[in-house]
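A single protein chain has been omitted from the complex, and every remaining protein chain is retained in its original position.
Showing chain A:
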Amino acid sequence: MASSKKLISREEWEKRLNNVKIRKEDMNKLVMNFLVTEGNVEAAKKFRMESGTHPDIDLATITDRMAVKKAAQCGNVKDAIEKINDLNPEILDTNPQLFFQLQQQRLIELIRNGKVEAALEFAQEELAPRAEENQSFLEELERTISLVAFEDTSNCPVGELLDISQRLKTASEVNAAVLTSQSNEKDPKLPSLLKMLIWAQNKLDKKAAYPCINDLSNARLEDPTF
């Protein structure tokens, strides 16, 4: 079947690429934005020193936010909650979903440490009233409590709750909430750029055969094939 696609050789492609000018400052800003949003304070400070790029937000606010994220990542949920409330009491007061998630994490940590009685008491006192008001909270609470019933949690249907990834998920939600409350964009720009690249390539695929980037991590150009 004859293809109506245009073929662009690597040579020609690279020539065209060279004609597009990208400013160094723009790339630096993207890097700084990524470091700042992810909360890599030290790296951001060093990068500022070495490249002269100014971050969009005050690096001091990052430290506060990182303390919260770290506490959540380590499973010190009570500590994380207290730190958020010191930073901005409105965040948890106006975000029932996030608050429930944090309380749920506290429950998970209690169960993980084998403190079953304390866990049940905690669930009864803190989580049950929330679950009464909300169907999805109730379902989540039931899922979490069911952990208590299993002896071998590594094999049970809700075992993923005990996984470290659950903690990281909670920590990342908390990070996003604090970022938003500080009126900053919670998503770094870099991933959006890469998504745009993939979309553009998908579009172009229909019309041309050209050297494309398949591996984002090394951004290597691969020769066009039919």
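Keep this in mind: contacts are C-beta pairs under 8 Å (C-beta built on N, C-alpha and C of every residue); 3 or more make two chains touch, one makes a residue touch a chain; residues count from 1.
Rule of thumb we're sticking to: contacts and distances are computed from a predicted model.
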**Fill in**
From the options "Glucosamine-6-phosphate isomerase", "Armadillo repeat-containing protein 8", "Sodium/potassium-transporting ATPase subunit alpha" or "E3 ubiquitin ligase complex SCF subunit", the chain left out of the display has the UniProt protein name "Armadillo repeat-containing protein 8"
**Asked** Among A:E12, A:E42, A:D58 or A:E90, which one is in touch with the chain left out?
**Response** A:E90
**Item:** Chain not shown: contacting residue from A:L35, A:M66, A:L110 or A:V178
**Value:** A:L110
**Prompt:** Which residue among A:N19, A:Q135 or A:S154 touches the omitted chain?
**Reply:** A:Q135
**Message:** With the missing chain put back, one of A:N40, A:N76, A:T153 or A:Q166 would touch it. Which one?
**Reply:** A:N76
**Item:** Hidden partner chain, residues of chain A it touches
**Value:** 74-79, 81-82, 85, 88-90, 92-97, 99, 106, 109-110, 112-113, 115, 118, 121-122, 126, 129-130, 135, 180-181, 183
